[in-house]
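Below are the structure tokens for one structure; questions will follow.
All protein chains of the complex are present and in place, except for one that has been dropped.
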Amino acid sequence: MEKKTVVLGVIGSDVHAVGNTILDYSLTNAGFNVVNIGVLSSQEDFINAAIETNADAIWVSSLYGHGEIDCRGMRENCEEAGLKDILLYVGGNIVVGKQDWDVVHKTFKDMGFDRVYPPGTSVEEGINDMKKDLGIA
Amino acid sequence: MEKKTVVLGVIGSDVHAVGNTILDYSLTNAGFNVVNIGVLSSQEDFINAAIETNADAIWVSSLYGHGEIDCRGMRENCEEAGLKDILLYVGGNIVVGKQDWDVVHKTFKDMGFDRVYPPGTSVEEGINDMKKDLGIA
Amino acid sequence: MELKNKRWTEEEFFKVREEVLNSWPTGKDVDLQEAVDYLKKVPEEKNFAIKLKKAKEAKVTLAQPRAGVALIPDHIELLNFLDKEGGADFLPSTIDSYTRQNRYEECEVGIEESEKAGRSLLNGFPAVNHGVKGCREVYESVNLPVQARHGTPDSRLLAEIIHAGGWTSNEGGGISYNVPYAKSVSIEKSLRDWQYCDRLVGFYEEQGITINREPFGPLTGTLVPPSMSNAIGIIEALLAAEQGVKNITVGYGQCGNLVQDVAAVRALEEQTEEYLEHYGYKDMVITTVFHQWMGGFPKDEAKAFGVISLGSIAAGLAGATKVIVKTPHEAVGIPTKEANAAGIRATKMALSMLGGQRMPDAKAIADEKAIIKAETKCILDKVLELGMGDLAIGTVKAFEQGVIDVPFAPSRYNAGKILPARDNVGCVRYLMTGNIPFSKDLLDFNRQRLEERGRYEGREVGFAMTVDDIFAVGKGTLIGRPEGK
Partner (left out) sequence: MELKNKRWTEEEFFKVREEVLNSWPTGKDVDLQEAVDYLKKVPEEKNFAIKLKKAKEAKVTLAQPRAGVALIPDHIELLNFLDKEGGADFLPSTIDSYTRQNRYEECEVGIEESEKAGRSLLNGFPAVNHGVKGCREVYESVNLPVQARHGTPDSRLLAEIIHAGGWTSNEGGGISYNVPYAKSVSIEKSLRDWQYCDRLVGFYEEQGITINREPFGPLTGTLVPPSMSNAIGIIEALLAAEQGVKNITVGYGQCGNLVQDVAAVRALEEQTEEYLEHYGYKDMVITTVFHQWMGGFPKDEAKAFGVISLGSIAAGLAGATKVIVKTPHEAVGIPTKEANAAGIRATKMALSMLGGQRMPDAKAIADEKAIIKAETKCILDKVLELGMGDLAIGTVKAFEQGVIDVPFAPSRYNAGKILPARDNVGCVRYLMTGNIPFSKDLLDFNRQRLEERGRYEGREVGFAMTVDDIFAVGKGTLIGRPEGK
């Protein structure tokens, strides 16, 4: 079976690099082709990388609290750029502060993210979900 | 002016002696005649001491959590023994656990205590109240 | 029967035993032979004594909460919560205050009222009233070793019931569960009653069942100078060993100065082992327990967490085998199970982040340890002299003469002549020395240290310091300074 490709990065003015390093390491170990665009990445950076590498999924990390602003319109922008139905995941500390998770989850679902993860999610959980969603579980 | 007399003690099977030592010291310093019956004192002990010394007030301490059981009927027992309208104060950690103070306060008021104090009340507060209640403020 | 530090004969023991078991209906259900069989089936990981021994070997510090409620199902739920949600290593069963005074009728009332009210009106688990069956139900429903923690001058029936109930540790001792917990029980009586409890454990040891005993180190929890509590702990360990106890955990209540705390725990462990060895007690397993701050707590829960964590760290740095955990509700009332579990989690986090580190060797620690050992030795020497070699008799006389003297104790058998206060760095020292048999050097040392504080604070050394120190931690500092200092 062909390796699936995941674009990985940290969105917005966010510089939290540690989780990104770990995700890269773990996704690679799990057999994915990882395109890591690193920290301080714009929606455009994600989308361009996904187009260039014909990616199957985009993993957006947002740690620093501005996730809500930074992720807005990402699904629409993907569609516009021709990335039809690409898997969009988001995780980290995606909003400012300790908020009701159900509300946060819904907000990001409504934005068009396929999976939305709370703080401290283990990498394995995301990987298992993605295997399911890509039909390779 | 004549010295007012306070009977002081810790009710029930309660052995917490430190607060009692401090109350004795502070009430004495504040000019009261203190009759300290100490820890492990029954309602009877309090009442007998009050009768013998013709006391103006009784300060009941309860720290260990059984205050609700130990104090029950104390007002009636005072009245029966002829201690009409003696000032009855209670303080310490008078119920089991961290409970809603309004409810606790009401319970002890309903039992006939004139003043009911929450954990960590300063001695000064009790003394000031008593001076007021005895009209010597 | 005359009090002596001598192992009871079978005859003596069984004669008293009959009386004990007849003192309340549930006593009749204790069948010693059946209990031995039952206890033989306790697996190693649920035996308190064995788990402590292993912890000592592995050089880890384990955590134990305090907890107890009136009714069996609630008590079981509480204990399992503290295991699962708190991560407790040992389970307690804190016994209610009526049981501690042997007022079992009042326990019945408490149990009934608790059933009616749907919440515990007792401040602990009335183990005697629940009997062997109730205690076994508790033991069988949990996954960790269980200990009775109380404050009972006459704990003979309680000891019979809990051990037969599968609880493999009992806290207390003839001094430590009398003087802080009773007003009018003679030392002679409580020593004798605790010889009974120890003899019972000795009996089990002879049947191949090891049970832990733990003298209550903190006493009144209020500014007890380390040498005083250490001397008492060593006496209780020696008395227990004489009755055949093999597995003993000596205890210490945090005073607050880290150097003093570490030195005190080390002195306690070393001197206990030295004295046991000197008196020829063999195959003893001595462990230590460190009690997080036992005096008045701050009401604020965040501050309480600070106090709890500092205590955990002191315990870890001292290398104590076990730490007894306080909760963020301490100043207010018996904690909810959630608050209790939170206290354990904060404790275990601090300990595991400390990762087994000990306080590095330092001259300051060695010096303080030398002082504590010297003071302790003065007390013990005098006790033995008074008893003309007999420790039990000596202890009774030592109390009469104020040679042993516990500050703020309610007991009328305690002289109450000594007063403690903190020195300028927060170590607890002897302010009024009463009849403490210290060498002149040691008396001078204590005085000098307090005078240093007096100079710094610009006031006389005296009782006002003690009063300020009593309130200090509750108000957020270690030392009770006058305002502006």
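Lettered A, B and C in written order, each chain numbered from 1.
To be clear about the criterion, a residue touches a chain if its C-beta (ideal position, glycine included) is under 8 Å from a C-beta of that chain, and two chains touch if they have at least 3 such contacts.
Bear in mind that the values here come from a model prediction, so they are computed numbers and not experimental data.
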What shown chains does the left-out chain touch? A, C
Among C:141, C:352 or C:435, exactly one should touch the missing chain; which is it? C:352
Identify the residue among A:6, A:34, A:71 or A:95 that touches the chain left out of the display. A:95
Positions on subunit A contacted by the hidden chain, ascending: 12-15, 17-18, 21-22, 25, 38-40, 64-66, 68-69, 93, 95-99, 119-120
Just the residue numbers, please: which parts of subunit C touch the chain that's not shown? 256-259, 298, 300-310, 312-313, 317, 341-343, 345-350, 352-357, 359-365, 425-426, 473, 476-479
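In this section, only the chains that are shown with their structure count from here on.
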Would you mind pulling out the distance in Å between where the CA atoms of subunit A average out and where those of subunit B do? 65
When centres are defined as mean Cα positions, the distance from subunit B to subunit C in whole Å is 30
How many angstrom lie between the centres of subunit A and subunit C, each centre taken as the mean Cα position? 55
